[in-house]
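Note that this complex is displayed minus one protein chain, with the remaining chains in position.
On to subunit A.
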């Protein structure tokens, strides 16, 4: 049976933050190893899907790492303009994670 859950139900932490003046990095951290492995296998978070969710050209994705010690999936994008330039709506890059809360994961076992 197909069954889907939102990332916000599965992850302990979903956050975004500046990584220097020109990048924003996203951390999706899971409490249990099993959940982390399941999300990795599901294909819900890949280089392609995160670029699609954020509507950014894949060339702007500089890093995509599955980080086993922290049960975390982490990716980083180049900003459109450096943090704090006039017109930047998020100097700290701290509110860019929200679209990932609703990403659906196939949890069919």
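Here, contacts are C-beta pairs under 8 Å (C-beta built on N, C-alpha and C of every residue); 3 or more make two chains touch, one makes a residue touch a chain; residues count from 1.
In the analysis below, contacts and distances are computed from a predicted model.
Of the names listed as "OB-fold protein", "Glutamate mutase", "Cytochrome c oxidase polypeptide I" or "Efflux ABC transporter", the one that matches the UniProt record for the absent chain is "Glutamate mutase".
Touching residues on subunit A toward the chain that is not drawn are 12-13, 17-23, 25, 27, 29, 31, 53-56, 62-63, 65, 67, 69-72, 74, 76, 78, 80-92, 95-96, 98-99.
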